[in-house]
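Before we start, here is the structure in question, set down as structure tokens.
The other protein chains are all here in position, but one chain of the complex has been omitted.
Chains: A and B, in written order; residue numbering restarts at 1 for each.
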Amino acid sequence: MLAYIARRLLYAIPILIGVNLITFMLFFIVNTPDDMARMHLGMKHVTPQAIEKWKAERGYDKPLLYNGEEEGLTALTETIFFEKSLRLFVFDFGLSDDGRDIGHDIYQRMWPSLAIAVPVLVFGLLTNITVAMLLAFFRATYIDVAGVIALVALMSISSLFYIIGGQFVIGKLLHLVPISGYDSGMNALKFIVLPVLVALLYGIGSGGRWYRTIFLEEIGKDYVRTARAKGLSERLVLFRHVLKNAMIPILTGVVVLLPLLFMGSLILESFFGIPGLGSYVIDAIQAQDFAIVRSMVFVGSVLYIIGLILTDISYTLVDPRIRLS
Amino acid sequence: MLRDGVAYFSSLKPVLLWTDALVFMLVAVIAAFAVYARGKEYLRAPWRKVFASRGGMVAAVVIAVYAAVALLDSVHFREPLENKGAEGETFYTVEVISLLDLALGPLRDQVEKTYSAPFATHLYAKETVELPDGSSARIFPRLQYGGAHLEDPLRDKAGDILYRSLSGAGAGLLWWVVLSGVFVWGMARRAGEPFRATLRKVLSGETAIPWHAMLYTAGFFLVLTGMIASLAGYYHIFGTDKVGQDVLYQAIKSVRTALVIGTLTTLVMLPFALLFGLMAGYLRGWVDDLIQYLYTTLNSIPGILLIASAILMLQVYIDTHPDLFETDAARADMRLLFLCIILGVTSWTGLCRLLRGETMKMRAAEFVQAASAFGVRHSRIMSRHLLPNVMHIVLITVVLDFSGLVLAEAVLSYVGVGVDPSMNSWGNMINGARLEMARDPMVWWSLLAAFVFMFVLVLAANLFSDAVRDAFDPRTHSK
Partner (left out) sequence: MSEILLSVRGLSTHFLTQGGVVRAVDDVSFDIRRGETFALLGESGCGKSMTSLSIMRLVPEPAGRIVAGEIHLDGQNLMDLPEAGMRRIRGNRIAMIFQEPMTSLNPVLTIGEQIAETVRQHRRLDGAAARGVVLDLLDAVGIPDPRQRYGEYPHQLSGGMKQRVMIAIALAGEPDLLIADEPTTALDVTIQAQVLALLGDLQKQTGMAVLLITHDLGVVAGMADSVAVMYAGQIIERAGKEAFFRDPRHPYSRKLFDSLPDVGKRGHQLAVIHGAVPSLAREFKGCRFAERCDEAWDLCHEQAPRWYDQEGGRQVRCHLLDPTLAARRPASHAAPRDGTGQAQPCREHGQAPLLEVENIKVHFPIRKGLLKRTVGHVYAVDGVNLSIARGRTVALVGESGCGKTTIGKAILQLIRPSAGSVRFEGDELTRLRGEALRRRRSDFQIIFQDPFSSMNPRMMIDEIIQEGMVALGIEKDAAARRSRVEELLDHVGLPREARHRYPHEFSGGQRQRICIARTLAVRPKLIVCDEPTSALDISVQAQILNLLKQLQNELGLSYLFITHNLSVVGYLADEVAVMYLGRVVEYGTVQEVLEQPRHPYTQALLSAIPVIDQTTRREVIRLEGDLPSPSSPPSGCHFHTRCPHAMPVCSQRYPQSTALSDTHRAHCFLYGDEE
């Protein structure tokens, strides 16, 4: 098992190098640091001196890949590629374009993101499975048909409207919870409730429908016929036989998302003013702070790869047929 | 009159935007496929199933209405300016307009000062107005166009709206009766039946294709169009936005943006997904390793971050090279196209993986082995044996992705990495309205318009994709 994980982590290295190259090309080849400086300082009336100063302050004044002015190894290390891209491998994110420590920011903002994302995941899983089980139990009846239509309607609404609607109804009309904001400790609870509710409602449409098809697919299998031939009740057939098999694709589908929970939800956090990583990214995008975006791309990729590994491991835990090799 | 029309159109300078060209190419591809599919029973059979599904076909009519709007909006040109140049050469406006803009005439032109509510006759904000007696007061001034024809809005408005809606609805209904009559007559002639017999069959839903449901849907749209047409010249049905532009106009103009993103994205990514998926699954070995590495790498970057980075970089590029584009429309269009491409790159991986898996399964199929035993070449095995047998997956993915992409546009525009802020899109509408959320009383109509237009399209797309999946997915017919 450990050997397997170690091997998978080794596989991850070329992928992270690839990610790094893509971001490097995007951020430094398509547009040179000069372009970025010019944009940050305003298009017109930029003196070359101002550009040089902007670059020097942020460490963009070095050559991209090879520094001809240096000797030996430093010719490679005193470059933007080394300083800005390779440093990411040791999780040294450096400073943002406005001079903040990105690593520290990420650590600070991780927790509010998790405070939203974890309950959304857990309760979402429960509600979606419940809805899907109900529909599967009443399959091919009017309840099922009506339920599916309702789910399709739910999933046809943009997430933005769930947020706006939720803020309007619960926050503005009913005054139950604050519309947005965040606080530390247990005081955060009243800020968390609404975003979590909104996200749950938004997730039911696609989640419930997807799980329903998984359930129906399992119900069509031969072992279900065997279970019925044993004289088991429909309830037992569904809960003991179908649910257990359906949980394999459902759980493993969820596991890949687990690490990405740290990344938070972009829109949810930004709408509700939650100081998490999601809103961090949005703020960075809107402020065009490329250092932060670059770091978050790398963090996201690392988390995704961890998710893939966890998925494989979770298969072996829930599916007796699969053994790691 | 006719001559005036011809003269007007011949004075225009046609503009072919990149996305226009691709949209027309897409239409051509679909048409070519339809002609090709007519002769192939295995292609016709699943489509017949789609055509027989009532929900699917009602959705198809709705999508067709949206598509018609988008196509009208994809014929672009520039109007000539009045004053000619020194040597008599014509100058054209910087503004690029489309056939749709001509059709929506008053909607585009009737711009108020700022916000006004739906069907309002007065502005939404108080203004200091100089009264005839010379004093000034802060009042809600009358709108320049909305309800301007009413003498006493308080007294006449309700009756006027009712009258105009009813007459518009009546006109729409009349159109519907005439058009459906012609349609049924055409059907009767083709079938060689009396008109009444065909009519009875259509109305009672005995036809193989649920024409009655489709006709009723078309009727609904015609009546709606009639009502809008008769009201739109006199009121702002969905109100106006901050700069006083008609919200209904914005919502209609946004249709093209949504459809372009929903369709071109998949069109752009399709050749790569197909080629790489088939090659990885069939050739295996190092080709497979390389392609797998490629898509795992792309997939591991969180989609929205990749899009954000790419769009930001594009924006910097455009901003630092302002001379590349002749008009604002061309610049916005380039950003739209690039958004499609980058969205395609992020969604490419899923289809590629699906195709790779299916190809690997099919590679072991006996008909592929038989072809190898005949010494058929790899390229031909891939194009003739594998490709036609994975096309259903492609189709299902394309229709399934469509609604997700339309929804994604709104979110991306909200984040600031969607379409150009100057381009009409539902995401931009929502984004603009969001800033007014805190305002009391709330400005809600932009949200409502975007919501209604988006919901109808996405719901229709979802229903249609369900019908397509039922017909094409072999797993759904096994039981």
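Here is the rule we use: a contact is a pair of C-beta atoms (placed from the backbone, for glycine too) under 8 Å apart; a residue touches a chain by one contact, two chains touch by 3 or more.
Small disclaimer: the values here were computed from a predicted structure and weren't measured.
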Review point. So which of A:Arg38, A:Arg58, A:Arg212 or A:His241 would be touching the chain we can't see?
Key: A:His241
Check your understanding: If the missing chain were put back, which residues of chain B would it touch?
Key -> 40-42, 49, 365-367, 369-377, 380, 384-385, 388-389, 477, 479
Check your understanding: Where does chain A touch the missing chain, residue by residue?
Key -> 7, 10-11, 140, 221-223, 225-233, 240-241, 244-245, 248, 318-321, 325
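Criterion: only the chains that are shown with their structure count from here on.
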Point to revise | Distance between the centres, which are taken as Cα means, of chain B and chain A, whole angstrom | key: 29
Practice item. Enumerate the contact residues on chain A facing chain B in the complex. Key: 14-15, 18-19, 22-23, 26-27, 30-31, 35-36, 38-39, 43, 152-153, 155-161, 164, 167-168, 217, 220, 260, 263, 266-267, 270, 281-282, 285-286, 288, 290, 293-294, 296-297, 300-301, 304-305
Practice item. Using the touch rule from the top, collect the residues of chain B that touch chain A in their complex. Key: 293-294, 296-302, 304-306, 308-310, 312-313, 316-317, 319-320, 403, 407, 410-411, 414-417, 426, 430, 434, 437, 442, 447, 451, 454-455, 458-459, 462-463, 466, 475, 478-479
